[in-house]
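Before I ask anything, let me first share the structure, which is written out below as structure tokens.
What follows is part of the complex, with its chains left where they were.
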Amino acid sequence: QDDDVTLQLQWVTQAQFAGYYVALENGYYEEEGLDVTIQPGGPDIAPPQVLAGGGADVMLNWMPSALAARERGVPVVNIAQPFKSSGLMLTCWADSGIESPEDFRGKTIGVWFFGNEYPFLSWMSQLGIPTDGGDDGVTVLRQAFNVDPLLQRQADCISTMTYNEYGQVLDAGVGEDELVTFLYEEQGVSTLEDGIYVLEENLEDPAFVDKMVRFVRASMRGWKWAEENPTDAAIIVLDNDATGAQTEAHQIRMMGEIAKLTAGSDGTLDPADYQRTVDTLLAGGSDPVITAEPEGAWTHAITDLALQ
Amino acid sequence: MRSLIPILTILAAIVAIWYAGAVALNADWARQQAERQERVLTFSELVAETWSQDRPRLPAPHQVAVELWDTTVEQRITSRRSLIHHGWITLSVTLAGFAFGAALGIALAIGIVYNRAMDMSVMPWVIASQTIPILAIAPMIIVVLNSVGMQGFIPKAIIATYLSFFPVTVGMVKGLRAPTQMQLDQMKTWNASGLQGFLRLRLPSSMPYLFTSLKIAIAASLVGTIVGELPTGAVAGLGARLLAGSYYGQTVQIWSALFAAAALAAVLILAVGAVEKFTMRRMGFTR
Amino acid sequence: MPEPAHATTAPDAATAPAVIEARDLSLTFETNDGPVHALRDVNLTIRKGDFVSFIGPSGCGKTTFLRVAADLEHPTGGTITVNGMSPEEARKSRAYGYVFQAAGLYPWRTIGGNIRLPLEIMGYPKPEQAGRVRRTLELVDLAGFENKYPWQLSGGMQQRASIARALAFDADILLMDEPFGALDEIVRDHLNEQLLALWARTEKTIAFVTHSIPEAVYLSTKIVVMSPRPGRVTDVIESPLPKERPLDIRDTPEFIEIAHRVREGLRAGHVED
Amino acid sequence: MSGGLVLAALVVWAGGWWMNARLARMRARPGLGLAAPVVFGVTVLLMWELVVRGLNVPGAILPPPSAIGSAFVVNGGTLWEDFVQTFLKGALSGYAIGCGLAFLVALAVDRSGFLKRGLLPIGNFVAALPIIGMAPIFVMWFGFGWQSKAAVVAVMCFFPMLVNTVQGLAAADRMQADLMRTYAASPWQTLAKLKLPAAGPFIFNGLKICTTLALIGAIVAEFFGSPTLGMGFRISTQVGRLALDVVWAVILVAALAGSAFYGLVTLLERAATFWHPSQRGR
């Protein structure tokens, strides 16, 4: 009898989550004796909330959001970190005159909220740029999850992921030379992205720990397969997309970019990366994500067993 | 036939305005594109460009029509790319939500009409409940129900119910109170029981009101379903198509999903209308 | 009009048993503008087989009296008995049929269905229902219209159907509140004739409200003239007309004389409004 | 202990029911009309508090009313700014534009049978469009500010208002209209002295429907892009931060504002259509 595991994604089905779909389709979960259900997320679903409500056993989340949830009384713990580096960046029109972050002053910038605003706010506060408009500061727009504000020139810069929105801007017919990009990674304000989290109290249950060990092992196997077979992985993702709205070309390119982010990780969280994320967040401005150094927010217990 | 002429005229006017609007809204982008390619557009080229963009601000009518055709007729109806497939998913939830909503609405109305305590206390809250922005609580409903193990169909149906019970309650309260004092007295002179009074007087009297509110309710149920489909991971259904279209900048896809939804609503309203006509004729209301 | 309230005990009618008997009956409605005295100290005896008309200016309490007798309104003073029982018991024993001012047929039922309605409610067996519907329809000259809907009939025919509905079940009291108010004179004459014939045949006791003096005189064995605010009985006129009444009787001197007396009674009680 | 609180909730419910049943049997008295819904509301809130505490529901799922209340007080300033942005700027202006435009179009439709036969069926179809789907498009067209919210609200309000007003303008009965003809009244005189007053109840019906639509529309539109304030913005970002107490405080503001707006229009209706039987009845 297979153990049931429900995984809550933090976004709609796309190649960003290829590793899990590959593990499912290629039977890696089954080989580990797991019956995995993958629940896609959406714009207004907060995965920690789902976890807290008992709607899922394990979730994917960006670390800022997970740490914020921890402070809010939902004790989630990082058990694995398949994404080594961050794909988040700002994409700006070159003709807006922006060359360095200092030039953001007086400009309009689209930012994703719902937990993704933290790294940006922390970056701006480190630079000493106010975020409430004016000639001296930036005007922040709450950007929906598409690139229209840039194309329609409603904003000078918008948030993009290397693997998704940036490609959409190019697809729209904009040349790379017309754009200027600022990768958070390169600005030294990157935070950890897609990690695997569970509720702390569940880790006291050895059966659950065992289940998670097998889950992480199979998932990482899926990721490595996806890195090596990007096209096939993209097709697997497409097969799992219930909306029928994704295109093959876009998913294949996305898989290529995602592979760059997962490349450096075997699933084990690098404590240095964790510390950098926490430092970035603690440096946040007036409305900090987290107010104190978190404790027990990650564990190597699972990955240590999984990667033996 | 004669009644079609005004409709067609107005429709033609709308399409003309639409095409003109497409030129106006999409021209900027067309010029930028031309600049990138170092071309200069003549007016007719500009018009042609604005009517054939991949990511237009406003797609031209024929683009929407082609997309509708491609995603309905050209696809197997079981395909995930088929609007009929998504329409069916939305429809099934809509119908379930409508059924719950109508039942709840009628039950509440009966309570309000027959119980003075309910009449006095519940109605203001029923109205207040409709001032709550449903899109804001939809994700919460989904999470809460998810935590008790309900996913997909039922949460969406509950949101649809939430939107559709209100017009039914309001209409049925009016309808159940439609009998005149004289008709009620008449029942009393025959010493009719409460149940007889309900079945033979109040219920039949409320039929015209019921159907009017059912038409509003089924449209509301569709809106509720689509709202419910937005945050549920945009898995499937017309709402998911709308959202996915928005994520990937597929304006044409948004518009075609919108039209499919409006057409679905129109069909549902017509269907309720047909049931109404049949019932009313059977009951002898129609002259 | 001196001492009219005791005229009820006219010698020739005193033989039959009393069917409706009001003693010092009063009814006051409490409204936002203060109390409205709809009935004050009404004393009236209606005997078996009587055809009693109530006439009086608008708002004098005619409808209220009928409604009290039918247990649709509760008196605030005095007593009233119907068939020797309280009005409530009488209603529960289905002692009377009530014809409202408007026809009030249910639009979603056919004429037959409307007449069947009280029978269904009172639990008459199915086959008997059909028979009764057929017979009452014939009685009011509507045979053949059983399956028509009310709106397919003229106003007069609807009114007849509503009378049929009150006749379909076995009640030997008929309370009729301006049943012919909305009809034109010729149709009204015709229905008056038929009502008289029916009354003569069935020996029912009828209490009948009207605004029309000729109608009251033509139909009744006893005419109750009322005055408004507070609603009182100002005159009770026993009709000397024979039971057999052709329409022409209305041009006879006796008729005109009674009509004159009714009009005088009315005018005396009438308050300029 | 948790079971005890749930039990207490049941007791509260029974108590609330009993009180309302008693209120219902009392004679009409001023203020009584308000008492019953208040008792009902308080009962619901108490039960909510007790059940949430009794069952230990995480605050990240459903906060108790007491937490919502304190969030409401603590965040008063932000909530007020959000209210100004969403309600005063977005919803009210959209409401005025949508209803005003619909009113003018209704006047034209009333004059022209051609428009009536052509526009109304199409109007019914367009009214069936789920405006939720229009929101992202309007944000694309009209920007992130309140203008796009007003546009969504205007579109939402347009058709209910149009249909009601057209119906109202045709509501004057034939005799009343014939009377105007016997006076050889001009079309404007007929409009001002007959059609508009007679349409009053219908127009107000449309206006009332639109009050609830307006707020919902403005909030929904904010979900598809906004500046960094507004009720929809607040709800969606605070859900992301699991600050559910703040989210519910915003919902509370929405419900209060919506009910107050509805109540205000109802009062105006009562003043303007005092003559209508439905207003006289009470």
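Labels for the chains are A, B, C and D, by order of writing; each one numbers its residues from 1.
Here is the rule we use: contacts are C-beta pairs under 8 Å (C-beta built on N, C-alpha and C of every residue); 3 or more make two chains touch, one makes a residue touch a chain.
It should be emphasised that the depicted structure is a prediction, and the values quoted were computed from it without experimental measurement.
Chemist: For the full complex in this file, what are the copy numbers of the chain types, given as a label formula?
Modeler: A x1, B x1, C x2, D x1
Keep this in mind: only the chains that are shown with their structure count from here on.
Chemist: How would the remaining chains group if chain B were removed from the picture, with no chain shifted?
Modeler: A, D | C
Chemist: Taking each chain's centre as the mean of its C-alpha atoms, give the chain farthest from chain D.
Modeler: C
Chemist: Which two chains does the highest number of contacting C-beta pairs join?
Modeler: B-D
Chemist: Could you tell me the distance, in whole angstrom, between the mean C-alpha positions of chain B and chain D?
Modeler: 18
Chemist: So which stretches of chain A touch two or more other chains?
Modeler: 43-44, 46, 49, 53, 144, 146, 148, 152
Chemist: Mark out which residues of chain B touch at least two other chains, giving numbers and ranges.
Modeler: 57, 139, 143-144, 147, 230, 246
Chemist: Which of the chains touch, listed as pairs?
Modeler: A-B, A-D, B-C, B-D
Chemist: Which of the residues in chain A come into contact with chain D in the complex?
Modeler: That would be residues 43-44, 46, 48-49, 52-53, 65, 68-69, 72-74, 113-117, 131-132, 139-144, 146, 148-149, 152, 154 of chain A.
Chemist: Where on chain D does chain A make contact in their complex?
Modeler: 58-61, 136, 139-140, 143-144, 223-228, 233, 236-237, 239-243
Chemist: Can you list the chain B residues touching chain A in their complex?
Modeler: 29, 33, 36, 54-55, 57, 79-82, 85-86, 138-139, 142-144, 146-147, 151, 230-236, 240-241, 243-250, 253
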